[in-house]
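Right, I'll just put the structure down here and ask away after.
A protein chain is absent from this complex, but the other protein chains hold their places.
Moving on to chain A:
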Amino acid sequence: MNQILIIVFLPMLAAIIAGLGNKQLGNVAAKSITTGALFIACGLSWPIFIQFLNGSAEATVVPVMKWVASGTLNFDWALRVDTLTAVMLVVVTSVSALVHLYSWGYMDEEPDQPRFFAYLSLFTFAMLMLVTANNLVQMFFGWEGVGLASYLLIGFWFRKPSASAAAIKAFVVNRVGDLGFMLGIFGTFLVFGTVSIPDILAAAPGMAGSTIGFLGMRFDTMTVLCLLLFVGAMGKSAQLGLHTWLPDAMEGPTPVSALIHAATMVTAGVFMVCRLSPMFETSPTAMTFITFIGAATCFFAATIGCTQWDIKRVIAYSTCSQLGYMFFAAGVGAFGSAMFHLFTHAFFKALLFLCAGSVIHAMHHEQDMRFYGNLRKQIPITFWAMTFGTLAITGVGLFGVGFAGYHSKDSIIEAAYASGTGMGHFAYWMGIVAALMTSFYSWRLVFLTFFGKPRWAGSEHIQHAVHDAHGHGHDDHGHGHADHDDGTAGYHPHESPLVMLIPLILLSVGAIAAGYVFEHAFVSDGMGEFWKGSLVFHEHLIHAMHGISGVIKYMPFIVMLIGLVIAWYGYIKNTRFPAAVAEQLGPVYTFVYRKWMFDELYHYMFVVPAFWIGKVFWKVLDIGVIDRFGPDGAAWAVAKGSTYTQKVQSGYLYSYALIMLLGLVGAISWVIAG
């Protein structure tokens, strides 16, 4: 299976060529090389996936090169392909190829295109290294590599201060998670004597019940290791506490948000937990913790999603929330469901982001939904694609047939209930409430954007566009548009070009069908044949899920309808209703609208003190204490004492050096003589 070498390294080559060739290469060549590489990778990935789907492929490891061998700590570059990897391969290469294509249109006016496409391909390479890793350190390589690409792409418009600030934030917050990941790798190596994933997974059950010292105390070995590794997953997958970078990451161009901050990179944490599922299974404490964090995140992010006005931020919080679902699925042992939702979510969330990009493109970079409205007539294809995406994420479907999200999300919610544990039930109810909010904010987005009356006139971006088009840039903003009191300000949005619409159409197919087509393979009685041991699955959990009936089973559908009705009432029927509710809620609304105050909290807890302490250490400790009583003090003492010996203390270093050498010779002679 040496196609895997091409799949992984072709994007890297393309990135190097496009990145170094840059301006000399030209836009079209750079775009063609990177996009072509990705379509080849995608074309090679699907056959591998299909082979695993029909059971004709076996897990393989393709060695590439030695990496590090230090004592007993060995790890090599190698590419592992099994079912879990194959799933990720098609997700990563498909979405990446489509995003590359889409960017031809979206980034068309950008002067710096080769750099953008090089970054996209670099990201894809790093992500592929992550999903094909056969040892923890190569996974960490991919992990950090996608972090680098994410940093570069968030900061792509580096002239904007907000973009470069968001880029740093993303990198540094992720590093907090990586600290946990790194310590987890060290601990794993210490316990198992290896960082090879298959070896660890094979040995993990044997370590259940052992204890280990950590920070001077003794804990259950597997709990310590799993929690440390999970901290890494929390950072990359933007879970509660380490999520603050994800909304800010929306500063990057929208195709980036679709690829990295929705479909692929942010799911790396879920992938890691699934990849190491036999290990996590050995620690009930860690599993409970994962369930809790996942459930809490899916609820908390959904609340914020309900209040945001920026179209991309709504989808970003929605991503955060959906990742929460995946984690609590993993936490209750339904790893198949977690991967299934990861798979379907990749398609419909990439679709939603690319649609949002198409809307932003049409609305001249305006991202505030308060200035949208009535767009379904202007950009109908985008409207329909967005509708399919929304039907998928809200989980529309009944009696086993529905859009993608219906199959995967319902299987997660059912699994949480079926697990029968207290934490599982907590996750179930959190999942239900979040599903209601998901439906509400998703339809709110659709209604605000595509329905109602045009509210474009209030947007500065639109005003600029109109001014530029009419060629009177000196005109005052408030005046001169009395002839357009229909709210359009005379602006005419256009549907996106074909290169942007093709990805939308293809992803729509995924959003509609991916759930129904693949449910049997991912989550069913026969799922063991598909996964072939690449993740843990529990037969009894599947049976328990089948056993759920009545209101518990239909609850997701019911809350979806409720959310839809509220959104319809608030944003189509009675548009003054939401503001009134917000006013009623007062401080609660403000708290949620300001994102639970996490940014402010962290700013005053970490950022401000770090700079303050740095200043104190520098000015007070280094200069005030060490230097004053060290060299400066000595100098002062010497100066005082040298009044009588000034002739010797000529102050020239030459003489010091000479004296030292003379002293040395003298001392040696003394030793030898003695």
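Heads up, the rule we're going with is that a contact is a pair of C-beta atoms (placed from the backbone, for glycine too) under 8 Å apart; a residue touches a chain by one contact, two chains touch by 3 or more; residues count from 1.
Going forward, contacts and distances are computed from a predicted model.
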UniProt protein name of the chain not shown, from "NADH-quinone oxidoreductase subunit M", "ABC-type polar-amino-acid transporter", "ApeI dehydratase-like domain-containing protein" or "Alpha-ketoacid dehydrogenase subunit beta"
"NADH-quinone oxidoreductase subunit M"
Which residue, A:28, A:517 or A:613, contacts the hidden chain when the whole complex is considered?
A:613
Just to verify: which one of A:70, A:549 or A:584 makes contact with the chain not shown?
A:70
Using the touch definition from the top, which of A:144, A:414 or A:519 touches the missing chain?
A:144
Missing-chain contacts on chain A, rising order, are 19, 22, 65-73, 77, 137, 140-141, 144-145, 148, 151, 155, 158-159, 161, 164-165, 167-168, 171-172, 175-176, 178-179, 182-183, 185-187, 189-191, 207, 209-216, 218, 220-221, 610-611, 613-615, 617-618, 621-623, 626-627, 630-631, 634-635, 653, 656-657, 660-661, 664, 667-668, 670-672, 674
